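Sharing a structure, written as structure tokens. Questions coming.
With one protein chain held back, the other chains of the complex are shown just where they sit.
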Amino acid sequence: MSVEPITLRGTELSGKAGTEVEAARPGKRGRRLRIFGRYVALSVLAFIVLFPIYITIVNSLLQPSQIAAKSPTFFPTSPQWHTYSDAWSSGHLGAYLRNSFIQTGLIVAGQLVTSILAGYAFAFLRFPFKRTLFVVFLATLMVPFEITIITNLQTINTLGWYDSFAALAVPFLATGFGAFLLRQTFLQLPQDLQDAAKLDGYGHLRFLTRVAVPLARPTIAALAVFSFLSAWNQYLWPLLVTKDDRLRTVQIGLKQLRATNIDQVNITFAGTVIAFIPLVILLLIFQKQLVRGLTAGAVKG
Amino acid sequence: MSTPVDAVVAAGSGEPPTAAPPLRRRRFSRGVREAGLGYLLLLPAFLIFSVFIFYPFFRNFYLGFFSTPPFPGQPKNYVALDQYKDVLTSSEFLDSLKVTVIFAVITVPVGIALGILLAVLAHQKLKGVGIYRAFFSSTVATSIAVASVIFGTLLSPQVGLLHGIQTEPSILQNPDPIINISLPVIRSFIPSVALTAVAVTTIWQNLGLSFILMSAGLQAVPDELQEAAEIDGAGPWTRFWSVTLPLLSPTIFFAFVVGSIFAFQTFGQIDLLTPRGGPLKTTNVLTYYIYDQLQFSKNDGKAAVLAIALFGVTLLLTLIQFQFLERRVSYER
Partner (left out) sequence: MSRFVKRSTAAFAAVVLAVVGLAIPVAGAAPAQSSGKCPVNALKNAKNKPVDITYWQGGLQRANEEAILRLTDQFNSSQNDVHVTVVNQTTYADTLNKFRAGLSSGDLPDLVQIEDTGLQQMIDTQAVLPAQACVDAEKYDLSDNLKRVVDYYSVKGKLWPVPFNVSNPVLYYNKKAFQSAGLDPNNPPKTLDEVKAAAQKLKDSGTVSQAGFGMKLDPWYLEQWSALGGKAYVNNGNGRKSRATSTTFDNATGKEIFTFLDTMVKQGLARTNPADGSSAFDNLLGVGNGNFGMTIDTSAALGTIQQVLASGQYPDVELGVAPMPGPKGKGGVLVGGGANYIVKKSSPEKQAAAWQYAKFLNDPQTQADWSIATGYVPIRQSAANMPQVQQYWTANPGFKVAYDQLLAGVANTATAGPVIGDYQGVRDVVLDSEQQMFNGMSPSAALKLAKQNANGKIEEYNSRVSG
């Protein structure tokens, strides 16, 4: 209800502004200029966003003395590629990355399944205590994991899971965030779709898998990215539930690498690049899926 | 049509799927069946939450009544509400709460605004705009650890980019307010230089996510609406305020709620960038304070009280947001 004023005002405004713009419609030259301006704006912003990454890559190829020099170096004239093999071998980054991927993969899969199911229940099903349960789910977002650690460590040990992938993944197989996100998305699906599906004789599970999930693909993709990243980001928990390098993840590896290479910052920077390269690649692949998913959702008709 | 539901109910009640036929004959009323399915769908998540979030969480309330020994296996003293009272009225707690709120107030709106800016710019029909989208989402590939190592090293007074011009104390060790205001009341609410640096790191690291989220929101805005407005002659600015922003409002609302909650749980950056919530506790956000009590003071009871406080504050904030912000959200239905 309270939504309407905004929408109304919006329509009014666009109507009014219309004539002005029409009067000032620029010629071909002006249009080119405007497009050029957009590229400039995009490029400037891209530069700002990318600069820290760029300088990290540059620094990974410099000698430590160049990094520590008074005047910063912005381009490596004699790149020190060996920093990468140093970081790889001395930092055990290969094993760390593998462990991170396994832990993260398990968590993402689990979170997608549990979130879709819960989000669907909250959006489309009627049952007693739904609101209460939804608040309960949201409440999980407000419990920082740090405060549950002492008890959780005991639980993990009681289950005999210490130093295993189960310990790394199981506590994170569900997320209130995902349930919330999917509920919001499902709620935004047009009501007629549901009605149409009902007419076609679709049951809930068929509606979920054939209609709701495909239409929510953009959100699911975004959730996958998010789950992936938050799982990938952990380091306190993995440090606590793993014994040694065998199961430790890349974040700890990075912390460790930095602690042991205080004087060789270039190696720390190289390790940092190694730690984020796999994610960049993944993101590039995922970006395509994401966009395809988005357009598929947009042409739903 | 009833088959999947019944089969699932059977599986959910812990019996093997072969037990389904006798069940199928049973007549559930539609409502009961729907409710059963609802509970079943919630069950997996609910179990995980119960074991790994709620149980340890509620145990905190219990622990809060005790003065706990630094090491397990020794008796703890029942102190009733004394510990709650002492901790929640201590200046250390109030300062930490203030730092947390200031941190959230900086990082959340700025992060969202930048995300919208980038998303809107990258939403144009331009050749090669995909490259920019990739660029803008790139910080998503950095983890908190990666971002903290990058910024921590760049801001280092010894090897960082700025080490030539940094003065004493250097950025991450500077407890002075970022803007020098002599009014003591206002001054105490200005973030320290160190906290600002942590906030910048956080905003940068979150930028990719914020961008992706806002882009997804924009994609969901039907192009026809934009085109209609354009045909109506609306300029880009007007289109943004009157079409894009209202239709983006569910996403923004979502980002606000979740962003605030996450801001209140900031931990990794503080641990990696600052000297344990310093300098002078100006980066001692609540989660870090709790961690500090657990790990360094080994005071589970006090940490438990702080955890409950953090929970209470976050809950309050979320309720307020739902109360005042969701009204302004237009769900497209």
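Going by the order they are written in, the chains are A and B; count residues from 1 in each one.
By our rule, contacts are C-beta pairs under 8 Å (C-beta built on N, C-alpha and C of every residue); 3 or more make two chains touch, one makes a residue touch a chain.
What you see is a predicted model; the values in this text were computed from it and never measured.
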Sole residue of A:Ala95, A:Val113 or A:Leu187 that reaches the chain not shown, by the stated touch rule: A:Val113
For subunit B, residues in touch with the removed chain: 3-4, 7-8, 10-12, 14, 16-17, 40, 43-44, 47-48, 51, 67-75, 77, 152-153, 156-159, 163, 168-170, 172-173, 175-176, 272-276, 278-281, 295-299
Residue numbers in subunit A that touch the chain omitted from display: 63-65, 68, 70, 113-114, 150, 153-154, 156-160, 162, 170, 173, 205-206, 209, 239-240, 243-244, 252, 255-256, 258-260, 262-263
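Just so it is clear, only the chains that are shown with their structure count from here on.
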CA centroid of subunit A to CA centroid of subunit B, Å: 13
Touch list for subunit B against partner subunit A, complex: 1-2, 4-5, 8, 31, 34-39, 41-42, 44-49, 51-57, 59-60, 117-118, 121-122, 124, 126, 129-130, 132-147, 149-151, 153-154, 158-159, 161, 163-164, 204, 207, 209, 212-213, 215-216, 219-220, 222-223, 229, 232-235, 238-239, 241-243, 246, 249-250, 254, 258, 261, 264-265, 267-268, 271-272, 287, 290-291, 294, 300, 303-304, 307, 310-311, 314-315, 318, 327-333
Residue numbers on subunit A that touch subunit B, as the complex places them: 2-3, 6-7, 9-11, 13-15, 17-22, 35, 38-39, 41-42, 45-46, 49-50, 52-53, 55-56, 59, 64, 67-68, 70-72, 113-115, 117-118, 120-121, 125-128, 130, 133, 136-152, 155, 170-171, 173-177, 179-181, 184, 187-188, 190-191, 201, 203-206, 218-219, 222, 225-226, 229, 232-233, 235-236, 251, 254-255, 258, 265, 268-269, 272, 275-276, 279-280, 282-284, 287, 290-291, 294-295, 297-298
